[in-house]
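Encoded as structure tokens, here's the structure I'll be asking about.
Every protein chain but one is kept in place in this view of the complex.
Entry: chain A
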Amino acid sequence: MATYDLTQRIAPNLDRHLVFPLLEFLQERQMYPDEQILKSKIELLNKTNMVDYAMDIHKSLYHTEDVPQDMVERRVEVVARLKALEERAAPIVSFLQNPNSFQDLRANDQHYNLQMLHDRYQIGPDQIEALYQYAKFQFECGNYSGAADYLYQYRALCTNSERRLSALWGKMAAEILMQNWDIALEELNQLKEKVDDPKSFTSPLNQMQSRIWLMHWSLFIFFNHDNGRTLIIDLFNQDKYLNAIQTNAPHLLRYLATAFIVNKRRRPQFKDFIKVIQQEQNSYKDPITEFLACVYVNYDFDGAQKKMKECEEVSFIQTILVILNDPFLGKRVEDSNFATVPLRDEFLENARLFIFETYCRIHQRIDMAVLAEKLNLNYEEAQRWIVNLIRNSKLDAKIDAKSGTVIMEPTHPNVYEQLIDHTKGLSGRTYKLVGQLLEHAQTQAAR
């Protein structure tokens, strides 16, 4: 049942706090025994400062009221540390909370700001550093909104680029955990710029690792944001990111594949993506990528159909199981009591379309019954579905009701049109080349 669960592969690339929602989800789906999940939760919390929560879980796990001594001690320690940090950061926090003084800051002049702070409020680098530590501690304690605020302000004051970067990461994590998807998306874009900047990393390896992190974190955003499914393709399908996926995190292909299937208007990139899937078949395989391979690599419609058919049998099918059991893909919309998985329906619909499209391309005449079977629909539904397609002029075909077949109109591009197409491009290219050449010659002459 848990064959296709990716949590284990994803988790190492996430922040501790970000793993938490995943575990919650797993618990909800009952994929693993409760006990196991609770244990891993405690383990997860051990390194954070959310001691109270850990205690609660401990209680529910062992059904006792006793809490281990070390947890209690840790709690005391955490509280003490919090106090200390609060004290150290107090001046700057009070400064920031005062709206009047806050206006003194100039938006684009860091030097001025620092100077001003130093002169007027006696706030030096130490205090600013303390702010960072405080924010971090807040985050560790689970107070994400506080952390997000402080980090935002810290960024305005910080001069150390490394620190700025980690502040960005922290801010994004906090926003994700607060489910502020729009803000998180903004942070993501900022972070992406930083990550792509070759100057910020010493070795390509580091840069790649950061990209992988970024992609993992972004999963939260993309699958919750309205526009996420387009954005995920934009991000993941960039060569640099695709490289990173192929080298170190092939499991991310699943999400990209799903996004491609759900998204209809991405054809040119889609072809390249199919090649990637084909290459990575030996390193990563799951029903979603297999489905694509069936349809686009092997033209094995029976195989694809099998996958689709399984999809229809509501729950215990692989493909859908993957979707339902994946925390990101299976995000439930829980308005009203009717829990549906919107992504699932969309996925199915599009997958069906994929098969049908390819199928039609190589057939002249198709038996409706067979078609219905292939599409996992009953006869009536299939007919209605096809009629709809024809009506929307997505399909150049006719239904022969007498024999119960669909007849495709053969589409052969006119030879002359083809020729013209070929040559048109050529003249454009040549023209451009000449232009370039002239330009080059001019610059040469100018020198």
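Simple rule for what comes next: a residue touches a chain if its C-beta (ideal position, glycine included) is under 8 Å from a C-beta of that chain, and two chains touch if they have at least 3 such contacts; residues count from 1.
Please note the rule applied: contacts and distances are computed from a predicted model.
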Which protein name, taken from UniProt, belongs to the chain you can't see among "Multifunctional methyltransferase subunit TRM112-like protein", "Eukaryotic translation initiation factor 3 subunit C", "Auxin-responsive protein" or "Myotubularin-related protein 9"?
-> "Eukaryotic translation initiation factor 3 subunit C"
In the full complex, which of A:I176, A:L214 or A:V276 touches the chain missing from this view?
-> A:V276
Identify the residue among A:K47, A:H63, A:R391 or A:H422 that touches the chain left out of the display.
-> A:H422
In the whole complex, what residues of chain A lie against the chain that is missing from view?
-> 196, 198, 204, 207-208, 234, 237-240, 242-244, 246-247, 268-269, 272, 275-276, 278-279, 282-283, 298-300, 302, 358, 361-367, 370, 403, 405, 408, 410, 412, 415, 418-419, 422-423, 425-426, 429-430, 432-433, 436-437, 440
